[in-house]
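All protein chains of the complex are present and in place, except for one that has been dropped.
Entry: subunit A
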Amino acid sequence: MTAPGATRAPALGRAASRLLDSRWAGLAGLVLALLAPFVIATPYALSVMTSAAIFVMLASGLNMVVGFCGLLDLGYVAFFAVGAYTSGVLSTRLGLPLLATVPVVIVVTVIAGVVIGAPTLRLRSDYLAIVTLGFGEIIRITANNLDVTGGPSGIYGIPSLATSPVVFYYLTVVIVSVAVIGASRLGRSRLGRAWRFVREDEDAAEAMGVHTYKIKLAAYIAGAVWGGLAGVLFAGQLSAISPGSFTFLQSALVLMAVVLGGMGSTPGVVVGAIVISLLPEVLRDFAGYRFFAFGVLLIIVMLVRPQGLWPHRSREASS
């Protein structure tokens, strides 16, 4: 038996320091991202950094589904594709600026989330994984075969959000930061707690009045919106999209970022996403062995730190 209240005092100090930790870590990450173009600003480096930021947004979106709610989604790239194609089609066909497509993208991704989620979320774990994988492929193959999406060659001439790559990079960093903070805030709210209750024990969650089906659907829709908005950024960055950008490999890499960083941990998935997107670039010296080295490094990390690089801690600060 522990003595009453004995654990409270040290917990207080530890918790306070952790709060600062995570606040400062987030701010430090943002400052780092904002200063990076002053260190290296070649077009190539800017494009890599912008891609990494977009990848962070994808990972933070998938983290709500997989990390918070415990739903294994192997077809997350479907929402990325839906967002990118919606804004791409609207901006090229109707001549809308990219920003104006955002409300439509949100509506379409919510619908996509419901359409994909409603029939699949009655399934548990591995079955859900298989079906989401299937949906991811369906979206890609549909885009490959429709005329409106430009078929295999995709859509060209999508207007960018900004004139110069540097401005676009800064815009991306700001949007992604807001998205990451938003995902983290949702995760700590009543809704986010309900996601975790579902992940931990669906029956107990139901017994406490959590409508597990609706809550899972909410996680799925939130993930879809985050993925779709990341798709808008992606379309704006490349100005051209094609089905080749939305393969299963992409879904697997986002999931890898979430697992590598630490499922359910906001700083974790940010770090995980940056590692996954930058590591292949850092490994360019290995030439032909680049992806071999990438794979080996990932395996080593998972063996040494199975809980992730920056795992979620359940211990909470006392208020």
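Throughout what follows, a contact is a pair of C-beta atoms (placed from the backbone, for glycine too) under 8 Å apart; a residue touches a chain by one contact, two chains touch by 3 or more; residues count from 1.
Here is the rule we use: contacts and distances are computed from a predicted model.
> Pick from "cytochrome-c oxidase", "Acyl carrier protein", "ABC transporter ATP-binding protein" or "Ring-1,2-phenylacetyl-CoA epoxidase subunit PaaC" the UniProt protein name of the chain that isn't shown here.
Missing chain, UniProt protein name: "ABC transporter ATP-binding protein".
> Among the options A:23, A:124, A:185 or A:305, which residue touches the chain absent from this view?
Within the whole complex, the residue contacting the unshown chain is A:185.
> Could you please point out the subunit A residues that touch the chain left off the display?
With respect to the unshown chain, the touching residues of subunit A are 1-4, 7-8, 11, 15, 182, 185-186, 188-194, 196-197, 200-201, 203-212, 314-319.
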